[in-house]
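Removed: one protein chain of the complex. Kept in place: all other protein chains.
Labels A and B are assigned to the chains in the order they are written; within every chain, residues are numbered from 1.
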Amino acid sequence: MDLLGYGAFFLTTALIFSLVTLGLNLQWGLTGLFNVGLAGFVAIGAYTSALLTTPDDAARLGGFGLPILVGWFGAMLVGGIAAALTGIATLRLRSDYLAITTFGVAVVVQLVALNAQKLTGGPFGIGFIPRPFGGLAETPLLFNLSNLAVVSMVTLIVYLALEHLSRSPWGRVLKALREDERAAISLGKSARFYRVQAFAVGGAIMALAGALQAHFTGFIAPDNYLPALTFQVWVMLIVGGSGSNIGAVIGSILVWAIWAGSGALTSVLFSPEQQARAASLQIVAIGVMLCVILLVRPNGLFGDRPRRARFGKRAKEAPDESIAKS
Amino acid sequence: MSLQFVVDGLLAGSMIGLGAIGVTLTYSILRFSNFAHGDFMAWGAYATLAVVGAIGAMFGKIAPIAPLSFGWPLIAAVVIGMAITGLLALLLDMVLFARLRAKGQAIIVVMASFGASMALRSLLEFIFSSRPTYFSRAIQIAMPVGFGIRITPDQIALLLLTAVLVLSVHLLMTRTQTGRSMQALSQNAALARIVGIDVAKVVRVTWIVGGALACVAGVMIGILIQIRPFMGFDMLLPMFAAAILGGIGSVPGAVLGGLIIGLAEAGAVQLIGAEWRAAVSFIILMTVLFVRPIGLFGVRER
Partner (left out) sequence: MSQTVLDVRNLEAGYEPGVPIVRGASITVGKGEIVVVLGPNGAGKSTLIKAIAGLVPVTGGTVLLDGKDITAAPAHTMVRLGLAFVPQTENIFPLMSVEDNLKVACGILKPRETPARIEEMYAAFPDLARHRKTAAGNLSGGQRQMLAVARALIVHPKVLVLDEPSAGLSPKFVAMVFEMLAGIRISGVTILLVEQNAKAALAIGDRAYVLVEGKDRHEGVASELWNDPVVAELYLGQRRLDPERGRHSGKGSAA
């Protein structure tokens, strides 16, 4: 019984991660937009939904005590707008600028979460976030299972929507643009608009995931949205294979299993005072894993394509010729 | 407001600028934003700290040089630390970046640098723990120099050191064959090979120069503030902002960008509060991207 409860808990978390990974897959896998600040967009979603749905708190703005669904839609809206603005600022430039800007977004969101006490509760975060089926909290198993059902539903809906989108003409345009960044830039406004849309939808999905997580745990704090989160999700996408939605989901579950498993292992193997250090070793291992996968199997388990090796042959002869042409 | 922010800003700007030189060189010559560059700073600082410890173990306690908080062991250690950091950058390029570069997808290299950054930083945390540490716990008395500005001997020494280093790099870039080769490579890699430039060699020099300067910046942070595994990661956004503000590929631009951001940060700390310091670089970055994405001294990409 305990095991079943834990299984449900584990799967719920893994599916929430999948949702973030699906958002990232839309941005990176389908559109080739590089987001290294996704923790920021997840945080935006979590905080937006928390603000909208928590009961009134004298210490900060809101909460507004609105229904949970309103919180989720609000999260998607705000996350989408934030992503759209980021895209508008950078998508006419080389992809590195988007990377740097998204990184900056995450830094600033973290800063706001920590320091804007009136808005975010500061370092202590926000508690008393209403949980769906909160009434069932007395019976943890039932509570976990019903949450799993909700999260599974949402993930499934997003998954199907994304599958549909990527096969639509819209998705085909995005794929075409992905293959040739220079063309995408030179095609001008219309191409840029497509990419901004994809980036915004991806951001909205990440924000939704953040909101789901917030309502699942009932409590959020700035520490939940450190760069390590961005990093985890990237590993999930790369393991699963960028470009594949099913890969994104399976990669997330797999990596989360490895993460949780190795976490459990370190807590058994190391004394409590050594655990912080052991945790950092865990991150080292995952970082090395990301680099190894990029080197050895860049398409992951389910990658949809050999990314067109544009200067493949010549590049081998002359490693730096490709630099000149890119 | 007090003019003290000028000194604070110049110091912060020096650290940012020294780091931004490496960022701008890697970007213009290897065509990717290296997210691990900040961690070179932290590695440089810890490497230097370790060497100082080793020297202390070998030669016993050594008194600092008159008004400064440090003595020759630190100076010797920085030189060794610069070499170690340069080699670390070189090694990372060999096992990771060069191989991905050969596959021809620049953005994959960026992602790998992100992974490497995470691994390098966490490795430091594992070895040295995340507790801050210091080169010296001695407290220096700041001397008043007029206009309400106070400055410590360490700060003066480090500002001078920055000026010397920046000038050296500038001369290296403009007056030596190596520097011209670096410029050539950043402008047209194919042609650079045709005129006889050994690209692999220039790439090595780029990493060594970038790594060595990152080490100095890291040690400066260590002397003036503290040493932490996250110290370099926290500098990443200011460094990128400085490199972009100055114009990618421009060494003087990176330094000027660093100083502008350092001064702006110091001003903001006085006006708004220290907790918002990190937002300054973001605001400057966004302004540059909207108004003049090629930066102050940049040129349009071909």
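Here is the rule we go by: a contact is a pair of C-beta atoms (placed from the backbone, for glycine too) under 8 Å apart; a residue touches a chain by one contact, two chains touch by 3 or more.
Note that this is a predicted model, so its numbers are computed, not measured.
Touching the chain that is not shown, out of B:Ala54, B:Ile75, B:Leu91 or B:Leu191: B:Leu191 (per the contact rule at the top). Touching the chain that is not shown, out of B:Ser33, B:Ser113 or B:Ser181: B:Ser181 (per the contact rule at the top).
Where chain B meets the missing chain, the touching residues are 177, 180-181, 183-184, 187-188, 190-199, 299, 302.
Simple rule for what comes next: only the chains that are shown with their structure count from here on.
Put simply, chain B touches chain A in their complex at residues 27, 30-33, 35, 96, 98-108, 110-112, 114-120, 122-123, 125-126, 129-130, 185, 188-191, 193, 199-200, 203, 233, 236-237, 240-241, 244, 275-276, 278-279, 281-282, 285-286, 289-290, 293, 301. Only residues 32, 34, 36, 89-90, 92-97, 99-101, 103-105, 107-108, 111, 114-115, 227-228, 231, 234-235, 238, 276-277, 280-284, 286-288, 290-291, 294-295, 298, 307, 309-312, 315-316, 318-326 of chain A touch chain B when the two sit together in their complex.
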